[in-house]
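With one protein chain held back, the other chains of the complex are shown just where they sit.
Read from first to last, the chains carry the letters A, B, C and D; within each, the first residue is number 1.
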Amino acid sequence: MLAILIVLATWQGIYLSGWRPPYVLPDPGVVIQRVGEMLTTAKFWTALGTTLLRAAAGFAIAVTIGTVIGLLVSRSRILRAAIGSLITGLQTMPSIAWFPFAILIFGLSEQAILFVVILGAAPSIANGIISGIDDVPTALLRTATALGARGFVMYRYIVVPAALPAYLSGLKQGWAFAWRSLMAGELLVIIASRPSLGVELQFYREFADTAGLMAIMIIILALGMLVDGGFNSISKRVRRKRGLTLAA
Amino acid sequence: MLAILIVLATWQGIYLSGWRPPYVLPDPGVVIQRVGEMLTTAKFWTALGTTLLRAAAGFAIAVTIGTVIGLLVSRSRILRAAIGSLITGLQTMPSIAWFPFAILIFGLSEQAILFVVILGAAPSIANGIISGIDDVPTALLRTATALGARGFVMYRYIVVPAALPAYLSGLKQGWAFAWRSLMAGELLVIIASRPSLGVELQFYREFADTAGLMAIMIIILALGMLVDGGFNSISKRVRRKRGLTLAA
Amino acid sequence: GPDSVRLGYFPNLTHAPALIADAKGFYAEHLGATNLEVSTFNAGPSTIEALFSGAIDMAVIGPNPTINGYAQSGGEALRVVAGVASGGAALVVRPGIESVSELKGSTLATPQLGNTQDVALRTWLAGEGLSADTEGGGDVSIMPQENAAALQAFNSGQIDGAWVPEPWLTRLVEEGGGQVLVDERELWPNGAFIVANVIVRAEFLEDHPDTVEAVIEGHLDSLDFIAKSPDEARSVFNTKMDAITGQSINDEYLVEAWENVDFLYDPLPDTLFTGAEHAVAVGLLNEVDLDGIYDLGPLNRVLESRNLEPVASP
Amino acid sequence: MRIALDSVDLDIRQGEFLCLLGQSGCGKSTLLNLVAGLDGPTRGTIELGGRRIGMMFQDANLFPWLTVRGNIELALRLSGVPKSEFNDRVDDLLSTVRLPGAASLRPHELSGGMRQRVALARTLAQDCSILLMDEPFGALDAITRDAMHDETERIWAERGLTVIFVTHNVRESARLGDRVIVMAPNPGRIDSELLIELPRPRLMDHPDVSSRAAELHRRLQNGIS
Partner (left out) sequence: MRIALDSVDLDIRQGEFLCLLGQSGCGKSTLLNLVAGLDGPTRGTIELGGRRIGMMFQDANLFPWLTVRGNIELALRLSGVPKSEFNDRVDDLLSTVRLPGAASLRPHELSGGMRQRVALARTLAQDCSILLMDEPFGALDAITRDAMHDETERIWAERGLTVIFVTHNVRESARLGDRVIVMAPNPGRIDSELLIELPRPRLMDHPDVSSRAAELHRRLQNGIS
């Protein structure tokens, strides 16, 4: 909160100093007013709904695929040699590179957008779980082996719970990738009856409407912070249960 | 390697089946030939050099900033409350949203590109180190406290080394963010005397040259895998030293 | 006819006839039982990708992606069947630059390396004896730039001018205080050069020429409407823009920009070919064979039924 | 390469209670790991005759994401015990290790000795015929340890287990073992063995136990000097 106030104050200061004309650096007051206006239009809520739905669906699928691939790769030496590095390779591939394939495979459909989101987020999630699993203390694995845990059971009851904190932070990174890929992917095909945040963002830019752009950025930021809050409360709970919270 | 062969074989199979015309799904042979051709042009190597230099510079700065912010946030409850969530919020901000600010602050310059890369990667790196630090076993921190470690010393000698494996995987994610932001950011300022991979990628799309696009994608993939190899060999060494490698 | 025809266009001033035809139902009127499915795009590449992969059948698109799509598919993928718009591009510079000679040492933006405006600027500079290489060097330094970024860079004084299409041209003048140094229409015979045309997937044209004709009928209705009631056309256009993008163009700017664009059905093949030659000349395009890119049969049949002059095939 | 264990040749009778004594670092834990199959020997073989092995490690190694009950239940689950029996079995095992009230605590809320006893309960939850115990009572006070001795002996007799029990407490080995193996370091090897043919249950401070303990202590000291 404090940070936001400081940013606002600095911004207002720069604005008042007249360093740059208002169509380049708008008045924070105006921007906040724009945010307020946006929040009262039905269209904005439709756009938000569409985008959040896509994000949720894409992220859910990416989590599933990323987790499965991560688990497989972390288990098998052959798979790791074969596709371990490929995962990071895919992670560095910019979303727009996937557009032709998305259209080729799925046509101009919601699935094409999801495809881009999934390709953006799944590698990151897979990497998160792989590194989480790699850092599971050997002692716990040996103990579990001695208790008779093997194969799937070992993963279900030992490896996955042990890797959970690292996995959660992988999910958080994955969410960021998913969201950013979605912002790009929503431009893939603009479905007129379905406004979305990605399209709004793009058109505020295309129309050089700086105040509107900043308003939408503030909304994206707020959404991101909200999601972060969600992840944090989960991982805080996980940590507390394990006695990982610092007493002071 | 095996995975690559399988992908190539499938691709060749689909190609030969004539499912889609070659200008949509090109012959893998042709694409590989294109990769070969690219690798022999001086322009490609200049582009690669420019992009890698930018990536390295941007990533280095992002690592510095991200690490410092991550350390500060993980240390101070107030900072964490103030900007902890903001970091994830920034992480979800698509690169293009930063373009107007990049131009506003840095003009049409290399710095504008770096700005976008840094804003893309630093939050992810900060989050990586924060979650790494949060997961440092409490017992080690108490031990260090008993040994008299406080403040900076505690961070330098205990917290940072303990969080290193998680930090490394945060760096890997950060690299992916940096790279993807760079691919977008290179379109911001097309300094024509300096060809770059991001611009090349965009041009192949502009020219609807699917084979060229796929060739450049393969190169990006290969670069990503190379970098992953680098990260992996570092984190493997770190893990082995700590006895974190599974005997089998 | 087929069950449906899938059409793509951009929410963009030069595509106004398509937006208006869509909004007013002109296409649907002629399509009968065939459904119209509209997709909107924000850039040429995705449109061409969609056309290549069969996700759309027809599209309104600029000459650049048209040429690239035709060339890359070896002439297989698409045909141009009608024109949409001409004009609406100019070089806007900051006050103080009054003549060509004062451009020496300046930095100018274009929307994209190798696009219509970029080629036009380079060709014009060369004609004026100013050098500008594709690497940003020479007497004039050309910096390809997204239009929004160009406006911002112009506003904050980082570039001296830009060769841009509408409505950016008007915005540079109105918001950035720039002045028009060269109106691109001045450079073309008859003041006309193509900036948007209708393309169709070659296979679709072959299978369903009637459907293509129906779409062209709608297109012509739209052009009629624009010609007869420009005010209403503008407001229909802006409403549709708002529906698609959430933004509409400032009404004053729109009036001004509208003036600078001519909407037409003639695809002006010669100007497309000349543009391609220019691009080759400035080193931004490899020699391409554009024979057969036009199929004006459907357009001319429609024109004939309306007792209009057929357009000349190249 | 350093050699942790050299020429260890050991036959263990089924149902035997075998104690391993030896200096710190001589390879006792390594030997247990080899028997449990957690490490492979560089040379040599280990024959088990297909019997199931349960192991209690030198460190408690409780799973930090599970409560005490969860840790024990996991062992039950992995042994194929039906879910309906979990509650009773866990309560049973916790009272065996004298921790009836600790079921809902998490590992980080336990004292060192309590952790060790939970690890014991978890190991006993396994359905095994060979039980390996690595200094299981090292962190317990004398009174609690005596109780654990009684319980271990009872379960050993009831289930007909074969037990290999590592300890550094000579008196403990004399209290519990049918036979005590004394190991020597550098490299780890078997120094000697002592049969303890005393009737059970034995008392820690019984003179017979004391005399055996003194003998073992003497042997250990010789091995080192």
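Here, contacts are C-beta pairs under 8 Å (C-beta built on N, C-alpha and C of every residue); 3 or more make two chains touch, one makes a residue touch a chain.
Computed from a predicted structure; not experimentally measured.
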Looking beyond the chains shown, say which of B:16, B:39, B:139 or B:226 touches the absent one. B:139
Need a quick check: the contact residues on chain D for the chain that isn't drawn. 21-25, 28-30, 58-59, 110-114, 117, 134-135, 138-145, 168-170, 217, 220-221, 224
Hidden partner chain, residues of chain B it touches: 139-140, 142-149, 153, 157-158, 161-162, 164, 238, 241-243
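Keep this in mind: only the chains that are shown with their structure count from here on.
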For chain C and chain D, what's the span in angstrom between their mean Cα positions? 83
Centroid from C-alpha atoms only, then distance chain A to chain D, rounded to Å. What do you get? 49
Listing for chain C: what residues touch at least two other chains? 45, 49, 52-53, 148, 152, 156
Provide the list of chain A residues touching at least two other chains, using ranges where the numbers run on. 20, 24, 99-100, 104, 202, 205, 210, 243
